[in-house]
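Heads up, the thing below is written out as structure tokens.
Missing here is one protein chain; the remaining ones are kept as they sit in the complex.
And then chain A:
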Amino acid sequence: MAPLLQVDNLTIRFPRAEPVRDLSFDIGQGETLAIVGESGSGKSLTALALMQLLPRAAKVASGRIAFGGRDLLKLDAREMRHLRGRDIAMIFQEPMTSLNPVMTIGRQIAEVLKVHERLSGRAASERAVELLKLVRIPAPEKRVDDYPHQLSGGMRQRVMIAIAVACKPKLLIADEPTTALDVTIQAQVLDLLDTLRRELQMAVVLITHDLGVVAQWADKVVVMYAGRKVEQALPGDLFNNPLHPYTRGLLAASPRLKNDFHYRDGALSEIPGSIVSAAGEAGCPFRPRCAQARASCGHHVPQLTVPAPDRLVACPFTSPIKAVPHAAALSL
């Protein structure tokens, strides 16, 4: 079966930079794909490109975004508007900046239903209450008349989710949906997203910088660095046996809860420098920070290769995949 969404060789261009280059990935129906990367990796621009909401200065320079068999890049503004919010929806990191502060949350949910489902005002308000119930907001009949500032951060994100899933989209793009939330609230919101994904048979693109979130919630992971995909894997494989030097560096640099490593035992492993060094690089974007870099890494961008089923890596010098016993794999 053809994937729900297939992105081929997407390149996003600003007048003086190409923050996303030659990016390809796909998502099947009901699947969760995580895109991980740090600031400047191009992950959020990719999300905006899927929604056709790129900033004015940015253009899709090349590539194809096929959604349900249609190339989104060939749709006109009206067709795209029809799709956006109905078949593809998006939630953002900071719900407060995406909600209208002078409109009750009930009206904001109802608005989507009036536009896309042509519901009457009355029917839309009733449906708004149901949606608040669906996203587990307590006392939805009362909350529907609240303004965004009357809600906590976690509740606001639930409202955003209610708006996003109002028309039962086939694809939900979640850009750092829990980054602004506390861990106990993050767990609640991720639980909710996953429940809705199953109930509504919806695919989710989860954009995040949090490796823990990726490991526990994704079916498939794409690691981005400086606008390019450097590795793709199933989460278990990625954490047990990272292949790209950047992925390895990230995992080694992160302090872990289930790990006795303490500052008195030694320093954390570092990735030297910053992503800024990738600007204007001719070869591998990670070369300036890579401990294993060789002269040839500066010549051309490494191609993605397939070292094992369901895996892609853009580094010719990665060591071959070893079989990792399961128990050892769990003690990262």
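As a convention for this text, a contact is a pair of C-beta atoms (placed from the backbone, for glycine too) under 8 Å apart; a residue touches a chain by one contact, two chains touch by 3 or more; residues count from 1.
The rule is short, and it goes like this: contacts and distances are computed from a predicted model.
Trainee: With one chain of the assembly withheld, which option in "Radical SAM/Cys-rich protein", "Peptide/nickel transport system ATP-binding protein", "Succinate dehydrogenase hydrophobic membrane anchor subunit" or "Transmembrane protein" matches that chain's UniProt protein name?
Mentor: "Peptide/nickel transport system ATP-binding protein"
Trainee: If I consider the whole complex, including the chain that's not displayed, which of A:1, A:77 or A:183 touches that chain?
Mentor: A:183
Trainee: With respect to the chain omitted from the figure, which of A:77, A:102, A:276 or A:295 is a touching residue?
Mentor: The missing chain is touched by A:276.
Trainee: Can you name the residues of chain A that touch the chain not displayed here?
Mentor: 38-39, 152-155, 182-188, 190-191, 209-217, 235, 239, 249-250, 253-263, 267-272, 274-276, 289, 330-332
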